[in-house]
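Part of the complex only, each chain left as placed.
As written, the chains take the letters A, B and C, and residue 1 is the first residue of each chain.
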Amino acid sequence: MPEAYLKGLEEIAAIDPESGPPFVEELKKISPDFAEYYVAFAFGQIHARQVFDPKIKELVAIASLISLGDGRSHLRLRIQGACRAGCSKEEIIEVVIQSVVYVGFTRALIALHFVKEVCEESGFFPPAPEGSAKH
Amino acid sequence: MPEAYLKGLEEIAAIDPESGPPFVEELKKISPDFAEYYVAFAFGQIHARQVFDPKIKELVAIASLISLGDGRSHLRLRIQGACRAGCSKEEIIEVVIQSVVYVGFTRALIALHFVKEVCEESGFFPPAPEGSAKH
Amino acid sequence: MPEAYLKGLEEIAAIDPESGPPFVEELKKISPDFAEYYVAFAFGQIHARQVFDPKIKELVAIASLISLGDGRSHLRLRIQGACRAGCSKEEIIEVVIQSVVYVGFTRALIALHFVKEVCEESGFFPPAPEGSAKH
């Protein structure tokens, strides 16, 4: 499946140019097969789909991971992805707030602290442009 | 908290005019306190927020519920909500497809069958307008 | 482990005299080993402990099962157990209400409907005596 694999590598490099590609290299040392599935299927086939624009894709991923509850490093990664895709901090926090109804405060609080951490570390949250919260 | 409660009733009536209000009446008979929290907090305070437009709010809710895995009647309700908010069937299914990466095929398949059921029953999925998949 | 097994049978008969013992007989046909563990460990050793009084034991079990989210027949059983142990309907619903903070409305709503079902079917909820909600 070389085409999907190459597409997946591109996606990963676009989402997280610094730590994405070394993460894949690391994964290949543990299990080349797993790495291939991850790159080619999760990124080359699923994440590369263009039905949603990148911002919505990331907001939906964050909702999914808050609710799953235990994919903490994965959640961190998607919050970073949301920042790069141009989501405002307000929008990311809105996913956390909406999720309170479905998953309660316990998991929402965990997510909120990840949002804060990613903000402090990365500093690449763009300032919310006027009216940006409305798509 | 009468204001939030009234706001919540409005939200519920807008999302699901037929079965929403009787559901609240039913809930009040089981537990008036629970009904109040549900209407005033979940709808009047959280769902009534306007940071996201209604379509994104519903897509995020669906992602959350697919991942939670066992809120089946709640998931059905939000799929109906997504239809009313103007989401195309393609967009709702896209949430299911994106979620495969985070939660696997087992929970995604359950969700997909709910999408199908809601479609067949309600028939109110608007035809996807040209280019509608891109917000 | 015959002693724990006999103790477990007693516990089961006390909690649910009508459907408990036939349930064990059914279980023994599927897997005698599983039935033994269930009776001797879950009931004879754990449920038979007397650190909590029976009401608190059942309220804690209900909280556990609401949060687990998918043990529906088990949840039903424990709600019945709570009724038999003398919990008022108000106390059982209070567990549901408190759990909203930890697990959200989705799982709480599922539980609330089980409370209603058990009430309607069994009719053995004692009327809440004055002040009974306070232990």
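As a convention for this text, a residue touches a chain if its C-beta (ideal position, glycine included) is under 8 Å from a C-beta of that chain, and two chains touch if they have at least 3 such contacts.
Being a predicted model, the structure only gives us computed values, none of them experimental.
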| item | value |
| --- | --- |
| With 3 copies placed, total copies in this complex | 6 |
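Convention: only the chains that are shown with their structure count from here on.
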| item | value |
| --- | --- |
| Interface sides of subunit A and subunit C: same vs different residues, half threshold | same |
| Chain closest to the assembly centre - both centres taken as Cα means | B |
| Chain centre separation in whole Å, for subunit B relative to subunit A (CA means) | 23 |
| Separation of subunit B from subunit C, taking each centre as the mean of its C-alpha atoms, in whole Å | 31 |
| Between subunit A and subunit C, centroid-to-centroid distance (C-alpha), Å | 41 |
| Residue numbers of subunit C (touch at least two other chains) | 100, 104-106 |
| Footprint of subunit C on subunit A - complex, ascending | 100-106 |
| Complex contact set, residues of subunit A against subunit B | 42, 46-47, 49-53, 56-57, 59-61, 63-68, 71, 74, 90-91, 94-95, 97-103, 133-135 |
| Complex interface listing, subunit B residues touching subunit C | 27, 30-31, 33-34, 37-38, 42, 65, 68-71, 73-74 |
